[in-house]
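With one protein chain held back, the other chains of the complex are shown just where they sit.
Moving on, here comes chain A:
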Amino acid sequence: MEINPLKENASFGKIRRSIISSFALTFIFAILLAIGINLTTNLREYESSIINLAGRQRMLSQKIAKSIYYLQTSEQNQIEISEDVALWSAVHRGFQNGHEALDIPKIENRTVDSILKAISPYQENIELISKQLNLANLSKAELRELSIWERKYLAGMDHMVEALQLHIDNTIGNLTYVLGILTFLFLIFIWLLYHFFIKRIIDSVGVLSKNMESQSRHLASILENTSDRIWTVDKNYTLIAYNSVFAKGRLDDGGIAPIKGENVLEAGYFLENKSKTKDYYDRVLSGTSFLTEVEIEKEGRKIFYELSFNPIIDDHGLIIGCSVYQRDITKRIRAMEELKESESSLKEAQRIANIGNWEWDIKNNEIKWSDQLYSIFGKDQKTFTPTYEALLELIHPEDREIFDSNVQYSLENREDPDISNRIILEDGHLRHVHQKGKVFFDKNNTAVRMAGTTQDITVMENARERILQQYRELQNFVYIISHNIRGPISTLLSLIDLLEHNDNRDHKDIILLMGNTVQKLDGTIKDLNHSLTLKNIATIDFEQVDLKGVMEDILILISDEIEKYHATIEFDFAKAPTAFGMKRYFSNIFYHLIMNSIKHRSPERDPHVVIYSNTTPIGGIQIVLSDNGKGMELNEERRKKIFNMYGKLSGSTHGKGIGLYLVKTQVETMNGSIEVESKNGEGSIFTINLLLNAMEKKLLAH
């Protein structure tokens, strides 16, 4: 198989070089041929003129001889003879040495030279005779000699002509031969030229045109296989090429199909508006590639286009035009708008629900948080990078381990995690969050990704806690009814029964007991009544409670008891004048604590109660109440029991203690704690710690 280098790598450059080479070769060959032909032609002309001259010389020789003969017999012009002889001699010498005036070239022929040499003595003799003064009177011998010379000369001339004729014939023969060879060579040359150049040029052109055709089909396919409008314009704004989408678009837009060669500015095909259209073309024709988005209103609908301009540059770096892509990006813009909208609704929804979503790339330990999560966890998006470890750090220490093991369990058992835990914010505030997720596995069953939501359920948790507290209060109330009211009533019933069946006992004693029991019942009911009254004092909402105000109300309420037992009550709320909570709770707390102190007073001294408030280093407040009552030795069991429903500090005083139970419940409702210290015979100290801080205040207020 022949490998044609041009076929492999056909290009117009190579073709051009081949054509130039073959033309040069042809030209050189043609010049050579022309020179050859010219040379032979010249030679022939030269020899022909010599032959003619020789003929004339011969005739002139005869004429001279005849004239000399005639002169012998008749009057003849001797001068005419001498003129003829002069010419004749000149020609002869011209044959020998050339003579420019007579236009006689030197004969370069050895045969002719030798002939001329041989006849030259005859010529000289004749010339000598003709110069004799007695030319008219020549002797017979002289005439005879003249005749011999003349004949010899004529014969020489004839020989010369013959020789020349022969030479010409030879030359022409040679010429034909040379021309034949030249023609043969030319044919070979033409064949070689064809074989080595022309054929290849033809092949290359064939390949090239085939390639070009294929390429142009491919290019056309590229241009057609799109919904973009594509066209090119030269630097005079003349439309050069375009794809069918462009043509169709133009038809749809204006009803007029584009025409190659039209001026795009005058064709009324505007890219945004008339002036912008020219600006765009001018900009790209100044050599800048650029992309721009335009908005066009068509039949009341907004259409968005992306326009891409690119200059077309020739081999010399000159801008010869530009190409333009026009792409309809309306759908993309709409989709992006919709996406933005849905993103913002999602954000809004997350904000409202206080829920955030996350995605955990387990392999790379990268966690992506939605904006709301940063606000739930109280972190700055710019400075905090969520990772699993960072998340664990945020989780309440008590929940951390269980959280981690829940997550590990989910990963190992392919169970979607559902975890509620507490987190601690940077400022120490506590939040309850509920996390739900889904685990994603790769084809090797390795957990690679977990995604889910985290909802801030602090408000719900707090509400739940409050409901629980209220439930406890309600339960407490049931207990009060059950024990503190039913107790005395059952006692009364027993006493009545006793009264009916007892004969040998003094009825008076029983009636006295009945009286005592009724009084106790009355006390319990009074207690309850106080609680209910206190409940009505304040609203249910948490607020800054003025402790001094509450105290003053209480003092009025219990003024009877104070007077009766000679109690003194001292209070100082200067260091922490207010506490955040519910006013009625504080009223209850103070009421029951003071009543407790009076109830358990020492028999040896009048009751004295000191109450003061203070702030704590962690931002809460502390309320301390101390008395000089009889006190008691406390152990763990008793410490707890004091605040139980039936806890009492002394077995010797009657009446079930509901007060301290209520106090504890209400302190706890306000996220506080109460502790007691007591010493037998010296008194008791109750310490209330309220841990409320600004953030919790807000949440609770909410």
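The working rule: a residue touches a chain if its C-beta (ideal position, glycine included) is under 8 Å from a C-beta of that chain, and two chains touch if they have at least 3 such contacts; residues count from 1.
Everything below uses one rule, namely that contacts and distances are computed from a predicted model.
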Absent chain per UniProt: "Sigma-70 family RNA polymerase sigma factor", "Carbohydrate ABC transporter substrate-binding protein, CUT1 family", "Acyl carrier protein" or "Response regulator"?
"Response regulator"
Which of A:110, A:301 or A:501 sits in contact with the chain that's absent?
A:501
Option touching the unshown chain, where A:402, A:460, A:474 or A:493 are the choices
A:493
What residue numbers in chain A mark contact with the hidden partner chain?
478-479, 482-483, 486-487, 490-491, 493-495, 497-498, 501-502, 505, 513, 516-517, 641, 645-651, 654, 656
